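Here's a slice of the assembly, chains where they normally sit.
Should a chain be cited, it is by its letter among A and B, assigned in written order, with residues numbered from 1 in that chain.
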Amino acid sequence: MRPSGRALDQMREVSLEIDVTKHAEGSCLVKFGDTHVLCTASIEEKPPAWLRGSGLGWVTAEYGMLPRATHTRNRREATAGKQGGRTQEIQRLIGRALRAVVDRPALGERQITVDCDVLQADGGTRTASITGGFVALHLAAQKLLKAGDVSHLPIEGEVAAISCGIYKGKSVLDLDYLEDSDAETDANFVITGRGGLVEVQATAEGLPFMDFHLTEMLALAKKGTGELIAKQRAVLGIA
Amino acid sequence: MRPSGRALDQMREVSLEIDVTKHAEGSCLVKFGDTHVLCTASIEEKPPAWLRGSGLGWVTAEYGMLPRATHTRNRREATAGKQGGRTQEIQRLIGRALRAVVDRPALGERQITVDCDVLQADGGTRTASITGGFVALHLAAQKLLKAGDVSHLPIEGEVAAISCGIYKGKSVLDLDYLEDSDAETDANFVITGRGGLVEVQATAEGLPFMDFHLTEMLALAKKGTGELIAKQRAVLGIA
């Protein structure tokens, strides 16, 4: 039934490639099928101004899309002179998701910026960004630990994200672009390694959805993030 | 247990005052306790450029906050030179929520802009905006119908929104500012007159939340939006 021939609860092929750039403290090229996002984590040895003296660190995220990551070329946001509303919404979501697993006192007064730049888009760029962004962040945190800059790893557990949707009346996992354009409802779930919910966002694009749809999509999302977190652990060497 | 002394499932006092401005085609001053939002609906007799020739109408929303609507003064966005990420996120949400009940072919090639300006804020400005914005929109649609510009009312049913949260471990309805600053989880629900879900957004501010929390908050939200929709019907004279 799905354009891709996938089962309702089947994700696209996912890969997480680490250490893909020379300069960043942590990096991960994440692929959810044809959606490719380059995630880098950059450590800055001072926190934002409003945290000075607090003893706490900060993790923030920025999101961008190359102009021709999509079917037709989009105007470059740097040329337009500002980030669009969608971009800001996504990067605020990524930042919140990642901070959910950060031990901010352990991080200390420094800031880690996770940049998620979409090289190619085919649906699910925000969930891929969170999933890959976590890997980049974890690698940067490991580097701090190895250097003795922190006393223990300032990351607690894992976090991943996946989309679900109602497509032709069925709840499905991990929408690609074709499904996404056509789905009645579009949802995103951010879930931790222990199954805790960090963020749930579900939006009816056409008809309103029902309570049982939410329940079904949540179950799919648990399955999906479970698989993603297994891959994160594998690539990060977490037992 | 709640700072306001309200029961867990008790909303603040809500009022919807209509026809509060002289110029707008529809207007509603909505109050959720100390949160006051002035909503106006403005009809423009041509649609956005991308809809020309489609026969479809459009409803969009803009959101703003007076600089001193809050405890301390915020910088005016017109002075800052752009709308912040939070503002854009909220106005995109309001627009999606209202469009869920718009019959766009019946509206025809025109645009209605719903402006939601917060005069005083005490938590829940986005849910008040959706609830009051719907009333303003409905009034403007009635005006179109009375003038014979549309053949039937281009609105199908009602839509309202309410926040819920997990506060000191309990699921509660309609957070005010004090609770909002302190809640472990913050959620917003947009629900139609028939109980269909238009938007669900739940965010862990501290610890992740559990599936049962989502279920509890959804039940509270159904109760709350039911009461709001009853008030909308009363003020709009809908049987």
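By our rule, a residue touches a chain if its C-beta (ideal position, glycine included) is under 8 Å from a C-beta of that chain, and two chains touch if they have at least 3 such contacts.
These numbers come from a predicted model, not from an experiment.
J.: For this file, in which 2 copies are placed, how many copies does the full complex count?
T.: 6
The definition used in the following text is that only the chains that are shown with their structure count from here on.
J.: Could you tell me the distance, in whole angstrom, between the mean C-alpha positions of chain A and chain B?
T.: 28
J.: Contact residues on chain A for chain B in the complex?
T.: Of all residues in chain A, those touching chain B are 82, 85-86, 88-89, 91-92, 96, 100, 187, 191-192, 194, 196-204, 207-211, 213-214, 218.
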